[in-house]
Structure formats: structure tokens, C-alpha cells
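What you see is the complex with one protein chain gone and the rest in place.
For reference, chains read A, B and C in written order, and residue numbers begin at 1 within each chain.
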Amino acid sequence: MGKWFKEFAKGLVVSNPIFVLALGLCPSLAVTNSLDNALGMSAAVIFVLLCSNVLVALIRTWVASIVRIPVFIVIIATFVTMVSLTFEAYVPALYESLGIYLPLIVVNCIILGRAEAFASRNRLSLAVADALGMGLGFMLALIIIAVIRETLGSGSLSLFEHVLFSLPVLKEQPVSLFLLPAGAFLVIGLLLAAFRRMGLIKNE
Amino acid sequence: MRFNILKRFYAIVFLTLVVIISAGLLSLTYSLTAEQIKLRQHEQFLGYLAEMFPEMTNFEYNDELYYVYDGALLLGYAFTAGKAGYSGDINIMVGLSDKETVKGVLIISQTETPGIGTRILEEPFISQFAGMNVNDLKLRSEGGQADTITGATVSSKAVIEAISQAAVEKLAGINGQDE
Amino acid sequence: MSNILTIFVGMALINNFVLVKFLGLCPFFGVSKKLSNAASMGLAVTFVMFLASAVTWPITHYILAPLEAEFMSTVTYILVIATLVQIMELFIMRTNYGLYSAFGIYLALITTNCAVLGVTLVNARESFSFIESLASALGAGAGFALVLVIMSGIRERLGMSDIPKSMKGLPVAFLVAALLGLAFSGFSGMV
Partner (left out) sequence: MQLVAAIFLVALIGLLCGLAIYIVYIRVPHKVPGLGKIDEINKLLPGMNCGACGYAGCFAFAQEVSRNPQMASQASCPMLLGNDEVIKQLEIALGVSIDTESMNRKAMLHCKGNSENLFDYSGSQSCKAASLLAGGFKRCPYACLGLGDCIHACKYHAISIDKNRGIAVIDYVKCTGCALCVRECPQNLISMVSGRSKVSYRCNYTEIRVIPGRERCDNGCIHCRKCFAACKYDAIVWNKEKAIPEFDSARCTLCGECLTVCPTGTLEFFQPAELIPSQKP
């Protein structure tokens, strides 16, 4: 049981996919300009990561090593397309705002990275732990970035159409830099430095 | 000998099997969700149409042109226009109260950069089209009345060009159909 | 002819895949520590993008489109890309082992490179002709390699400069990427 929890906790902070491993950056930078998008994207990533890790862990003994990577990536692509079809049918608003980044979860480096590096080498329960840990770590990081970017970038923070709070001055002239991609880089860089300063993550 | 062949081609068989299963699964989900998506899109569009013509009771639709009626009275026409903006396609619905004057313009979907591109939804830009004559639907620089938003030129220019192009095609349709 | 040029420049600079469209960031931060790695990675990615576009175009136009199976495009594209990378890896490993050991992990990294799949998806969405999609692939690859080389040049220089302990390495790379992003957004009005 201890090992299971260790694998799970590892994904949250110690080897957080975005801040430590610097994987899966493409979607996280683009969709964190609003909290709803960030939550939608993390939900999709967690679902796909969990399913693909489970399936990869199940078939790891049967898969021939030459075609290992194509097989894994086809499995991930199938899950992602299913997610994007269901989103389009039942949650169109979120589907619109995620745009091109939803199909790009397929090449999101975390999922294939975890499938290749971890799930294909460990038994099922550990693969699930790793998927959950990494997924939640990804969601945590995305939420933190989205909160900062949305508050500074558009002056107010809203969760599913009702405004949580809005800053007086920023409401009129928000710092729209933070909505730009460059702002996302800035936020992640400074956050990473802050985490290292606080000792949460060890320096290089 | 037979087993050896299977062993050697095992990799190929396995890959093809995985691809078949995944393609099958996908088609299954696609067929399940296909009409739901169409229904959803149609519903969404109806919502916009109602917003444009509040007193609408029914409408006719032929060759991409909507004829909006309140009972027997022809309220106006409506059509969609679409063009690639800064970071994705922008779909617009244009309502005409009659053959010449524009009733209003609605942006159905866009993925422009929030805070900059999304200003095409806001007041000064979107309401400038209401009541404008159809052949003024061109950029001010090209002799029309429509002007872009400073700082969001790509997005606003895309909207104006989309509307003007669609208007030209559809008007030809309406006039042709009337004669 | 001019249309192809505008597409090439458009993909390389205006909507540069890394700094404007935000695709291919994982290798962008992973590989850009040494200039030699960055250059060879940029070359390899451009080559794979070119091949992938060449192969996926016929698939889209002769198989997926007529059968209205666009929803399968992601799966098929990524399958083709993974196969191309696998073949390239086997080919390089067998013929030129020195180059293979120099590439090391980065070859496998190309498969998970969002930029490569991104190019094929953009080609499909913009419904480019065959020549246009090749031009857009080359443009995207050139843009990717350009930004990778610039970034690794700066990061090598930064490696030696006096930076606070907690900023060294990745955080400073993010800040450099932010500045590069702003610089590249300056191209946006060109086409």
C-alpha cells in the first residue's frame, strides 16, 4: 500500500509534470487563460491518462517491442478522439474554447511519456497510481496558472459563468499580457522559481 | 514452421489488430454522437435566429438562406458567414430586415485571443452594422462604412470581409430568385 | 508560386509553431540546452514533418474525405508519424551508429512532438493542396528549428552568467521564452 501512495504522491509535487518534468506544456500554456478551460482540459487529460495507463499496463506483456510506440499512441489517440466527440456533443461551449488543443492531447508529452516510461514497465495498480498522481499534479498546476492568468489578464475570476471575485482597478484596464502566450511563460517561470525558492522543488 | 511465421509477423498482426479495434470503437462513438452534435448545432442556430428576429414564428430554408416569417409576414432574411480569424474560424450570422438594410450581426463561434480578438463581440464594433445599407458592408478603406477595431485588426477585418462576401453571394440569390 | 512563399513564411514566422501556436514545447525546453543538439533536432523534426505531410495528404484526400471519416484523422495521422519516426530511428541506428547515439532519446521525442501532429492537422483544416502542405511543413519545421537554435544559443550563454540559484535552468528558460514570444508576436501583421 505504501508503494502505491508513494507513486501517487510523486506526481503531485516532487515530479510535477509541468513544473518539474516540463512535460505537457503545449496545452497548459494555451488553455490556462481561463479557469473553466483549465478545468475542462485537466478533466480530459486525467480521463485519457487513466484509461491509457490502465490499457497499456494490461497489454504490456503481449505487445511486440518494435511496434510498441505506434500501438501505445494509437490507444491514446482513440481515447482522445472519443473524449473530444463526447465533449462536442454534450459540452459544446467547452469544446469551442479548447479548440485545437483537445486533439493535441494525443501528443501531450505526459500521456505517452507516462505510458512509455512507467505504465509499460509496472503492474496495473502502480500504473493507476501514477496516472492519478500525474493527472492531479497536472490539474493542480493548471489551476494555479489559470487563476493567476485570468485574474491579472481579465481583471476577474469566474468559475462556470458566475464571477468569484473581481479586482477593482484591474477590471477596467486588465493586464492583457497575461492572456497572451508570453504571459503564460512568464507565470510558469516565476512560479517555478518561487517553488524552488520555497524548497518545494530541488534546484538543478 | 507455421508457428515461426506467426511469431515473426506477430508485430504486424498486433498493430493491425489494435488499429482495427480503435477504428471500430471510434466509428461506434461517432455514430452515437453524430446526430447529437447535429441536433446541438441546429438548436444553437435556432437560438441565434430567435435572438435576431424575436417575433419569428417560423422560417423557410433553401440554398443556405433563411426566410424568416411572423405568420405570413416576411420579416427578413438570415444567412451565415465564416472566415479564419487570428487563431481560428469565426462563424457569423447576418440578419437582413429587407433586401437593402442589415438588421444585425451575431458572432456564433470564435476562438480569438481573449481580451484582444474577443473585442469583436463588444459594443462599438458589433452594433455598427445594424441599419447599414447592404452595399456599404465593406471596409471603410474600400468605400464601405464598416471600420475595424484598433489593436484587433486581423479579427475585425476577418468579420467584415466574411459578412461582405456572404452578403454579395446571398443577395445575388435573393434577387435572382425574385425575378 | 507566391502563395507557397506566403504559406512558408506564414508558418515559419507569423504563426510560428512554437512561440505563437504553442506546439512542440516539450522538446523545445528539453533539447535546447546545447546548440549542436538543437540544430540536429530541428533538422530531424523538419524532415519528419515533411515526410508526414507528404504521406498524410493522400490519406486525407483519397481515404478520409470521401468516406466522411474525418474523426479518424487524428488516429491515422499519429499512426503514420509514429511509424515514420520508428523507421527513421531503425534506419539511422543501423547505418550511422555515431549519429544515432548523438540523437539518443530525442528521436523518440519527435513522436510525442505536438508540432508534427499539429502540422498535419493544420494542413487538413486549411485543406492545402499537396504542394502547399509540403511548403507549410517545411515552413513549420524551419520556424521550429530557428526558434530552437535561438533559444539554445541564449541558454548556453545564460549557463555561465550570474543568475540567482532558484532561477537557474528551467525558470530562466521560461522567461527567455516569454520574451521570444513577445518578439515573435511582432510578426503577426506581416502577411
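One rule holds for everything that comes next: a residue touches a chain if its C-beta (ideal position, glycine included) is under 8 Å from a C-beta of that chain, and two chains touch if they have at least 3 such contacts.
Remember, predicted model here, so these are calculated numbers, not experimental data.
Novice: For the unseen chain, which displayed partners does it touch in the full complex?
Specialist: Those shown chains that the absent chain touches are A, B, C.
Novice: Among B:Ala23, B:Ile108, B:Leu121 or B:Ile149, which residue is in contact with the omitted chain in the full complex?
Specialist: Considering all chains, including the one not shown, the answer is B:Ala23.
Novice: Which candidate, C:Val18, C:Val31, C:Val48 or C:Leu79, sits in contact with the chain we can't see?
Specialist: Touches the omitted chain: C:Leu79.
Novice: By the contact definition given up top, give the residues of subunit C that touch the hidden chain.
Specialist: 59, 63-64, 67-69, 72, 75-76, 79-80, 82-83, 86-87, 90-91, 94-95, 97-98, 101, 160-162
Novice: Spell out, residue by residue, where the missing chain touches subunit B.
Specialist: Its contact residues with the unshown chain are 9, 11-16, 18-20, 23-24, 27, 30-31.
Novice: Touching residues of subunit A against the unshown chain: what are they?
Specialist: The missing chain touches subunit A at positions 66-67, 70, 74.
Note that in this section only the chains that are shown with their structure count from here on.
Novice: Where are there more C-beta contacts: A-C or B-C?
Specialist: A-C
Novice: Indicate the whole-number Å distance between the mean C-alpha point of subunit B and the mean C-alpha point of subunit C.
Specialist: The computed centroid separation for subunit B versus subunit C comes out at 31 Å.
Novice: Indicate the whole-number Å distance between the mean C-alpha point of subunit A and the mean C-alpha point of subunit C.
Specialist: That gives a centre separation of 21 Å.
Novice: Which subunit A residues reach two or more other chains?
Specialist: Within subunit A, the residues that touch at least two other chains are 66-67, 70, 74, 77-78, 81, 85, 100, 180.
Novice: Which residues does subunit C have that touch at least 2 chains other than itself?
Specialist: 71-72, 75, 79 - these are the residues of subunit C that touch more than one other chain.
Novice: Across the complex, what residues on subunit A touch subunit C?
Specialist: 22-26, 29-30, 66-67, 69-70, 73-74, 77-78, 80-81, 85, 100, 103-104, 106-109, 112-113, 116, 180-183, 185-186, 188-190, 192-194, 196-197, 203-204
Novice: Which residues of subunit A touch subunit B in their complex?
Specialist: Residues 33-34, 62-64, 66-67, 70-71, 74-75, 77-78, 81-82, 85-86, 88-90, 92, 96-97, 99-100, 153-154, 174, 176, 179-180 of subunit A touch subunit B in their complex.
Novice: Over in the complex, which subunit C residues touch subunit A? Could you list them?
Specialist: So the residues of subunit C in touch with subunit A come to 19-20, 22-26, 29-30, 71-72, 74-75, 78-79, 82-83, 85-86, 108-109, 111-114, 116-118, 121, 164-175, 177-179, 181-182, 185.
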